[in-house]
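Only one protein chain is missing; all other protein chains are in place.
What follows is chain A.
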Amino acid sequence: MKKLKYALFTGCTAKQSTPEQMMSTLAIAEKLNIELVELTEASCCGASHLQDYDDFLSLVLNARNIAYAEKHELTMVTICNTCQLNTAMTKHRLDNNADLKAKVNEKLAEVGLEYKGTSNIIHFLYAIIDDIGLDKIAEMVTTPLTQFNIAPFYGCHNIRPSELQNESHKTKESAYRPTSLDDLIIACGGQTVEYVEKNKCCGFHVELQAPKTAAILTGNAIAGAMDGNADWMVTPCPLCHLKLDTQTHHASQAIGREVKLPVLHMQQMIGLALGCSSEELGLKHHVTKVDFI
């Protein structure tokens, strides 16, 4: 299989609160013959909150991140839905507004950089599906996840706004009937769980300012997966993961029902199917214990 090469935008959580996400990304990249060039110069994308405070600054910083991917002449892959949204949105706005692009480049020139618009921005989930393919993944599976009912949790910023997100990848996704993660579960040999909350919000972005709202949304999501008889959940977003993995106590209190399920990163699920060890995948880092391995 031809070696694939991408510029990796890790985002911040992979370096802090979800170290297992970084570990599992690197583990499956090796299995899938993917070379990842980490963009160590990249800054935080602003996570949609800097954008509420200083829109132009967020554009400049995200354009700088993309400019580094362009220097490598590589497609940028993201491993966080919110990083994907903010970076792709920056690209969309700059590519469609010459004046704005010029203003941003005026700033980037101060540090010897230029945003050209030559690198695509794609979430790792779609890079894998587009460039490797589900059939190939299925062929590579050594430890099929046959015995598991797995609940996909898509996360908002990979599927909405759909027009923007569908710009970056060939696999078209519906915000109302997303299939990519379900397809990946099936390719890994698992059974996918259908439940209403799979494409809903986890509440992460209002965890601090509206904790009750956030807790109810988290609780509903886990409860939906549990009612669908899921053994565990899987998500491509580390922010959703954090919410679903670490906030079960608050979520249970908020909806008046005990809710708890192991929540794996998409990379960890693929890694399990490809025969990676639990150590390689960092499964010990989960707050909600991964007890089925």
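The rule we apply is simple: a contact is a pair of C-beta atoms (placed from the backbone, for glycine too) under 8 Å apart; a residue touches a chain by one contact, two chains touch by 3 or more; residues count from 1.
Throughout what follows, contacts and distances are computed from a predicted model.
*Asks:* Assign the chain not included in the display its UniProt protein name, restricting the answer to "RNA polymerase sigma-70 factor (ECF subfamily)", "Lipid-transfer protein", "NAD-dependent epimerase" or "Fumarate reductase iron-sulfur subunit".
*Replies:* "Fumarate reductase iron-sulfur subunit"
*Asks:* For the chain left out of this view, which of A:T25, A:Q51 or A:T192 touches it?
*Replies:* Spelled out, the listed residue whose C-beta touches the missing chain is A:Q51.
*Asks:* List the residues of chain A that touch the chain left out of this view.
*Replies:* For chain A, the residues touching the absent chain are 12-13, 15-19, 40-44, 46-57, 60-61, 64, 107-108, 110-111, 113, 156-157, 160-162, 174-177, 196, 200-201, 203, 205-206, 208-210, 212-214, 216-217, 246-247, 249-250, 284-287.
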